[in-house]
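Step one of this worksheet: look at the structure below.
Let's turn to subunit A:
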Amino acid sequence: MHSARVEKFYYLMKLGREFELAAKEQYMQGNIAGFLHLDIGQEACSVGSMQAFDKGDVFTHYREHVLAIARGMDPKLIMAELFGKVTGVSKGKGGSMHLFEPNLNFYGGDAIVAGHLPIAVGCAYARKIQGEKAGVFAIFGDGASNAGAFFESINIAAAWKLPLIFFCENNYYAIGTRIGWVSPFEELYNKARNFMPTKRIDGMDVCEVYKAVTQAKEYIENGLGPYFIEAETYRYEGHSMSDNGKYRSEEEIEIFKSRDPIINLKKRAIAEGLVTPEYFDEADQKVQKVIQEAIEFALNSPEPPINELYEDVYCKECTNVIP
Partner candidate 1 sequence: MLYREALNNAIDEMMAADESVVILGEDVGRYGGSYRVSEGLFAKYGAKRVIDTPIAELSIVGNAIGMAIAGLRPIAEIMTVNFSLLALDQIINHAAKFRYMSGGKMTIPLTIRMPGGVSKQLAAQHSESYETIYTAIPGLIVLAASNATYAYYGLKAAIALNDPVIFLEHELLYPMKMEFKPQENFDPFKAEIVKEGKDLTIITYLKMRYDVLQAIPTIEQTLNITVEVVDLNSLRPLDMSTITQSIQKTKRVAIVEEDHKTGGYGAEVIARISEELFYELDAPPLRIAGQDVPIPYNRTLELASIPTPKKIAQKIIQWGRENGL
Partner candidate 2 sequence: MDYKIVMPVLSDTMQKGKLIRWRVHEGDRVHKGDVIAEVESDKAIMEVQTFQDGIVKKLLVKEGEEVPIQTPIAIIETDTNKKEALKPQQPQTSISPKEEPSTVPPVIQELLTTSPHPLPQGEASAAAKKRAAELGIDIQKLHSQKQLPTPAHLHDIEEIALKRYFTPKALKLLQDYNIDPKTFRKNHKITDQEVMSYIKEHNIPYSVPLSANRKAVIQTVEYAAKKPIYFVFETFVLKKVPNYKITAILLKKLGDVMQKHPLTRAKLEQEYLKIYPHSNISVAVAKGEELYMVVCKNIEEKSLEEINIWLQEIKDKTYIPQDLLGSTFGISNLGMFGIERFSAMINKDDVGIAAFGALQDNTIAVTFTFDHRILNGLDAAKFIQDCKKAFQGEENV
């Protein structure tokens, strides 16, 4: 791995984790409300995939703050959105689960489990007939792999050989339901095996995620059809702020925490001499500064004016005729 790339990985994962921790803190202080799904523990999947899939369209589930950051979205705009401020990326009308930025081809935050998969399929179809080289990336959890929309989507994407990466973050739990209780197997690539090439990877290793997505990207860009990646990962927190995650054993959590993507990357990078220890201190300081600025920005931003309520329901032409 190139040292500059490793540095970037570290910086983004650290930024992601600190962002989530800050969000958790702000939630507890009452500045953020609603559902808040934290990505802590899963940063390697978010950062590794977005660094590899740097062009093309991205459709995500609702645990997407770190994905958005890794895609290039300003943490200030995300934090402001979490605060429900008008300066937020979705003008305070989407919240944590809906961070859309067409300029980044980032269609993030679909809060209907598996609901974004058919949309990603349609987008991939359009890109194919438009002759675009870059395809589409759809990320979802193990829970989504049980939904009808998932099966329809792998079927259609394979039938039409669409340029689409299905990236399944298997953290083993759909809220409190262990995947093995409701699926015949826990290795979920089996579900797509007859439709397209599949790969199961260590989702706690950012380099492995990066390599796998890069490989998948080349595959879809060559017009060979869709590609399925299952990344084994783990969320340290509950499903959302209201979930304590106590359905999992301490031992299990400790095992995964020993595979922490950020700590392990740092250790390896120092051991292999790729990055100097000083870089990490500098990066950590920079992260703290960015997070601090994001919180201040969000705190100081205005509430949306009340007429925002009626904006953006329809396009301008239609708004004129629809009261």
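How were these picked? Simply put, all candidates are chains of the complex that A comes from, given by their letters.
FYI, a contact is a pair of C-beta atoms (placed from the backbone, for glycine too) under 8 Å apart; a residue touches a chain by one contact, two chains touch by 3 or more; residues count from 1.
What you see is a predicted model; the values in this text were computed from it and never measured.
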Among 1 or 2, touch partner of subunit A in the complex: 1
Touching residues on subunit A, where the partner in the complex is candidate 1: 57, 59, 88-94, 98, 100-102, 107, 109-110, 112, 115-127, 129-130, 136, 148-149, 152-153, 155-156, 159, 311-315, 317-318, 321-323
